[in-house]
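All protein chains of the complex are present and in place, except for one that has been dropped.
And then chain A:
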Amino acid sequence: MECLLEQGVDTVFGYPGGSVLNIYDALYEYSDKIRHILTAHEQGASHAADGYARSTGRTGVVIATSGPGATNLVTGLATANMDSVPVVAITGNVGCSSLGLDSFQEVDITGVTIPITKHNYIVKDITKLADTIREAFYLANSGRKGPVLIDVPKDVTAAQCEYTPKQPQPIPVENHTTAHELERAAALIMEAKRPFVYTGGGVIASEAAEPVLELVNRMDAPVSSSLMGQGSFDNTDPRYMGMLGMHGTVTAAKAIENCDLFVGLGTRFSDRVIGDKSTFAKNAKILQIDIDPAEVNKNIGVDLALIGDVKAVLEQLLPLLPQQNHSEWMEQIQSWKQEYPLVMKADDPEAVTPQDVIETLDELTKGDAIITTEVGQHQMWAAQFYKFRHPRSLVSSGGLGTMGYGFGAAMGAQVGNPDKRVINIAGDGSFHMNCNELVTAYKFQIPMIEMLFNNNVLGMVRQWQRLFYGRRFSQTTLDRGTDYMLLAQAYHIKGLRITKKSDIRPVLEEALSLHEPVLIECVIDRDINVLPMVPAGADITKPITHITIEEKEGGAK
């Protein structure tokens, strides 16, 4: 406990059990200094720790017992690992003498989590516990961030040893660029006539939004942000083009086709972004700035890479760059933006579209809320239509694509940001995965808003079935008949519904006026698609912008 306090931890998420009895006994003693949020399920706790970390920039901490408690963290850790989120998981295990004997609630959680953590430990000696915890926090936050797990057998948590306080080791700022590389980067930028700047999650992790803004103004370049990079560049800035890739904007697609320099900042060139390798930015040189050298030339070959913390590298690069002017290119971008806006069409003019709801939400919260999401169509709509202005305002599972992530993440984000409004944008499929956590939101009176888009289908999968599987809607029509209002009521949570356009504003206003957990169900048509769309592995410069809905019925099995 003292070690956690040393690291500035004041909130942990978790669930007790046999092997962590000693840890929870210590928590009892420290309950005035460390707040423990008891979730309904360890998975919810792991997502909450992750959401807490992403939204605050501090380390998220989750505690679980041995065996099933530990394995229930697996999805949460894998989610944090894919998106480079600093989380420290502490699991109990059976006593050292029972390890390896298939004891009750024993699992080799360090073995299980090697592929999904940055590093992990099993501590078999109490005298090494304090330094291991310190090292775990250090590792979670240094270099490319990520989750670290510490497994502690029960007898080690029972043992006692002298505690020697230590100051947390400062996290060094990584920068491995040479003067020569910086000059080459500056030369590339100055040679470019049609530059394109792309900001990823690394910009947020390194708190580099300010130097990035300075860079793009200096370069006179348009900007696109990845899903993980939402908020690293102000979406309302005229330079912003929207996302790039599978559900990117047409403007970004046109720009990637025509640019002659692509500058990727804190980004790993995910397959969802680059599509077909051979056509990605094919007329452009690629300059990458990232902290992880293993991300260079992994998915796409680059012409030059600067390895280091984005902020630190940019602070060195900026003084070498005189003001550039690409007014013709910027005018071209603006005209594409006008020609190809993101618009969601519904057949029935009275029907509610997610765009209406999310844009109204954006207006009412002035873009100042923290939006968390589950995974699916609603996730893309949130990313497309909410105008993210600040870093850490979108919390979403980008890499792993974890359905069921959002509710826990929203609780974590709300606990870490009590003064902010936190809204989890969800679909009915994802909601059902971890809706058990409604109980936690009520118990701790976490005033988050669950914005549930109910289309009664697994919409994203349905969209793919429509396009690529001959409209054979296998197992994606839910028809579960859940009464969400009754469900909310059962958990003592305020339930509101949006069924027509005129409901949107009053319902959102009411939800935002309350300071308690609220569930809003918004009924939408099941055949609203996420557009534009580029099929997996296809040329991202040729997005699909229209999908014809031939039938309203049938096909479902």
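As a working rule, contacts are C-beta pairs under 8 Å (C-beta built on N, C-alpha and C of every residue); 3 or more make two chains touch, one makes a residue touch a chain; residues count from 1.
Note that contacts and distances are computed from a predicted model.
K.L.:
Name the absent chain by its UniProt protein name; which of "Fe-S cluster assembly ATPase SufC", "Acetolactate synthase small subunit", "Cellobiose ABC transporter membrane protein" or "Ribose transport system ATP-binding protein" is it?
P.N.:
Hidden chain, UniProt protein name: "Acetolactate synthase small subunit".
K.L.:
Just name the one of A:169, A:217 or A:297 that touches the chain not displayed here.
P.N.:
Residue touching the absent chain, from the options given: A:297.
K.L.:
From the list A:35, A:58 or A:119, which touches the chain that is not on show?
P.N.:
A:119
K.L.:
Out of A:8, A:111, A:238 or A:537, which is the one that touches the chain we can't see?
P.N.:
From the options A:8, A:111, A:238 or A:537, the contact with the absent chain belongs to A:111.
K.L.:
For chain A, which positions touch the chain that isn't shown here?
P.N.:
Against the missing chain, chain A presents residues 110-111, 114-115, 118-119, 139, 292-294, 296-298, 301.
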